[in-house]
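Report on the structure given below.
Of the protein chains in this complex, all but one are displayed in their positions.
What follows is chain A.
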Amino acid sequence: MDPRMCRKISSSESLPDVDNEEFEVSNIIAPQESEDNFLLEGSPEPQTVTWLDDDQIDDLNLDQTNLFFHRVDSADIIYRSKKKKCKLVGKYVMGDILGEGSYGKVKEMLDSETLCRRAVKILKKRKLRRIPNGEQNVQREIQLLQILRHKNVIELVDVMYNDEKQKMYLVMEFCVGVLQDMLESSPGKKFPQHQAHEYFTQLLDGLEYLHGQGVVHKDIKPGNLLLTLDQTLKITDFGVAEALDMFSPQDTCYTGQGSPAFQPPEIANGAETFSGTKVDIWSSGVTLYNMTTGRYPFEGDNVYRLLEAIGRAEPVPPPACVGSSLSALLVHMLKRDPDLRPTVQQIRRHDWVRSIPPLGPGERIALRVRAGVLHRERSETRVGRRRAKGRWHSSCGRLPSCRLT
C-alpha cells in the first residue's frame, strides 16, 4: 500500500474490515453517488468537506444509532493513492466534465471501438422532474434530433438508459467550445465582423435546414451554438424546439419557452399565437447583434423590465462603427412586425452576408477555447474543471414554461 495519498481510513471502502460500529459515521460524508465518486477521485483536496445537495441527503440512510461524531486524529489517518479507474458506460469511456446545465452534467466520452471523441449529456430523472416540462422537453429533443441530419445541427449519436440509476445518457458529437464562452473571453465581448460572418452564415445554413424540415428552434443564442474542432458551428439544445404541423400552411406556434433576452416582442407581449420561424429570425438577429457589438439590443434590470423593453420593440441602435450594411441587416431582422422580418433566404441575399467583411486593422480572430483541450491525456485538466462549471449553462436562465406575459 502506498502511504502517500489521500484517503481517510474510515471511508466507505475500508469499512467492511472494521468491527467497530463507530466508524460507520463517516459514511455520511462520503459521497454516495458513484457519479460523484468518480469526480472526486484523485482530487487534490482530500480533507475538504463534501457538501451534499438535497438529492444526496435524501439518499443517505441516516441510521439514528450511529449519529455521533467520531474524532479521528490526524496522525491516525492513513493515506494511500487511489488508482484512477476507467469508467465505462456501454462501449464508452467516461472522461472529464465539460459543463453543467440545469438537467445534469455534460461529460466527454471516448467510443472505445471507433476511438471517436464524443460528448454526453447525463440527465437524472430526479432533477428532470423538478424542471417544469423537463421530461417532455427531453423526449421532444430526442425525437427531433433523431430525425435531423445536417452539418450545422448537433448530431445525436446514441441514447442510453440506466434504469437502476435513473439516468439517461444522450451521446452527441464532440464540440470544443460554446460561442457564448468565446464571446466572454474575447476583447470587448465581441468578434471581429470577419469572424462573426463565418459563424452567422453557418447559423443560416443550419436554420434554413431546420425551417425546411418544419422545425422551429425557439432558443437561438450564443449559448446554444457550439463549435467543433474544425470550427464548424453546431446548433444545439432542442429542448424547447417544436416540429410544425406538416399539413398546416402557416407556421403558427402557441408556446415560447426560450431565453428572455432573445425573445421577440410578440412573445414578450404575450401573444396567443405567433409565427414560429420568425422567432428564430429575431433571435438570430439578437445573436448577430450580440456577436458584433458585444451588447444586447434590449436591456433591463430584471426579466420584467427586459420583457417590457422588448415589448416596446425599440432596439438600441447598433453603434456607428458596425457600418451601414450590417446596421441595416440588424434593423431588418429586429422588426417589431414578424411579417416584416426577412426569411432565411432573404437574409442570405443581403449585402453583408454575401461578401465576407475583411479583417480590420488590429483585429484578430478570437479563438479561445478551454485550456486542456490540447492535452487531453494530461490530468492537469482537472484543475480547470471546477472553473468550467456552468459552461454549458445559459447566461440568462430560461423562463418557466408558462407563456410569457
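By our rule, a residue touches a chain if its C-beta (ideal position, glycine included) is under 8 Å from a C-beta of that chain, and two chains touch if they have at least 3 such contacts; residues count from 1.
FYI, contacts and distances are computed from a predicted model.
Chain not shown in the complex: UniProt lists it as "Protein kinase domain-containing protein", one of "RBR-type E3 ubiquitin transferase", "Coiled-coil domain-containing protein 22 homolog", "Cytoplasmic tRNA 2-thiolation protein 1" or "Protein kinase domain-containing protein". Within the full complex, the residue among A:97, A:110, A:182 or A:241 touching the omitted chain is A:110. Across the entire complex, the residue among A:174, A:209 or A:352 in touch with the chain not shown is A:174.
Among A:164, A:230 or A:339, the one in contact with the hidden chain is A:230. Across the interface with the omitted chain, chain A contributes residues 93, 110, 112-117, 174, 176, 228-230, 369, 373-377.
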